[in-house]
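I'd like to ask you about the structure that follows.
Part of the complex only, each chain left as placed.
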Amino acid sequence: MYFQALFLFSLVIISSSQAAVLDFCVGDLSLPDGPGGYACKKPSKVTADDFVFSGLAATGKIIPLIKAAVTPAFAPQFPGVNGLGISMARLDLAISGVIPMHTHPGASEVLYVVQGEICAGFISSSDNKVFFKTLKQGDIMVFPQGLLHFQINSGKTSALAIISFSSPTPGLQITDFALFANDLPTELVAATTFLDAALIKKLKGVLGGTN
Amino acid sequence: MYFQALFLFSLVIISSSQAAVLDFCVGDLSLPDGPGGYACKKPSKVTADDFVFSGLAATGKIIPLIKAAVTPAFAPQFPGVNGLGISMARLDLAISGVIPMHTHPGASEVLYVVQGEICAGFISSSDNKVFFKTLKQGDIMVFPQGLLHFQINSGKTSALAIISFSSPTPGLQITDFALFANDLPTELVAATTFLDAALIKKLKGVLGGTN
């Protein structure tokens, strides 16, 4: 008798979900996306693997120029976070490593120091006030949305941090790359940054920019 | 002369809407959905019927186990609410009927007692404080988002309630079904609920679970 009860009850619940599982929306990167994120993978094809990502487990590839690596687990890499208002990334900072001045255009960030010592800070927009502090292992720091901020390995060992964001697609705009690693004409860079053309051309050379 | 004026004016307005009616987005369940809901049915095919739903007019199918029925008018059943931040459902409670402990993961709820007497309550997350009260015909009660709550027919007749939600896809997670009506291994249920294996297996038997 109990079994029959269950059977009937399940019918009600199942009929309410026949078209889609709406608890989540694992991104299907092969379909057109929209302002809110990727279209959803069919629920029948979603497995536990869609919600797990191992790409942050290993040290990222350290870039000599900055002696650091950023490894993202944003929606394009980890489609399980699509639509859920959150994502993660891993920062590896070799000795003297730096994550240069940058912003995340669409998200606030919290950083957790897994290992090492990191000097981190951000700059307020209204009065250019700087907030920075040296963080020890286990400390966390929050960086409000869209503000310029940086992280520097201030210790004597390599450092590792896990950062999380208030968006599955926080974006990452490194100021130097935005200014010098593209074809924005030198005179426009000069006019909008107060830097002189010779320096701009030199930095474009280093960072791969042209014009 | 007036007619010509109208004609010209209409052109302006119509040109602004040639691509889509954007006042609403009746869900087209045959297209891929996204984090914000279903894709929109073509405006030219939308009629008044898309905004009306009669599925709550009749008593839902009462399930013997709980002597109650939940009939949803969420976006999958009633695509007219897609994207509009609202939905409804009907609760039928036979004598002694119960809607067991459950949550709506993505919405707050307001309940209106159409008929009968219902004892309803919810549990706060931070201090496990319980808020419950016996509701008479015409009373309304609000259940904050995501919190465990329940409804019990506390009167001598059957009861009917209309509930509405702050989302077109509020979800419904009945705790007992979530724990016992699936293949989550008994040892994991035991480890995470403090219940013993024998009881879990018994409840899995009643509710159709395995493992």
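First chain written, first letter: the chains are A and B, and each begins at residue 1.
In the analysis below, a contact is a pair of C-beta atoms (placed from the backbone, for glycine too) under 8 Å apart; a residue touches a chain by one contact, two chains touch by 3 or more.
Small disclaimer: the values here were computed from a predicted structure and weren't measured.
Student: Report the copy count for the entire assembly; 2 chains are displayed in place.
Tutor: 6
One rule holds in what follows: only the chains that are shown with their structure count from here on.
Student: Between subunit A and subunit B, what is the separation of their C-alpha centroids in Å?
Tutor: The separation of the two C-alpha centroids amounts to 34 Å.
Student: Tell me, which parts of subunit B touch subunit A in their complex?
Tutor: 29, 32-36, 38, 60-61, 63-66, 69-72, 74-77, 105-106, 169, 171-172, 174, 177, 181, 205-208
Student: Taking the touch rule as given, give the residues of subunit A at its contact with subunit B in the complex, in rising order.
Tutor: Interface residues on subunit A, with respect to subunit B: 1-13, 15-20, 22-23, 25, 28, 31, 33-34, 36-40, 82-84.
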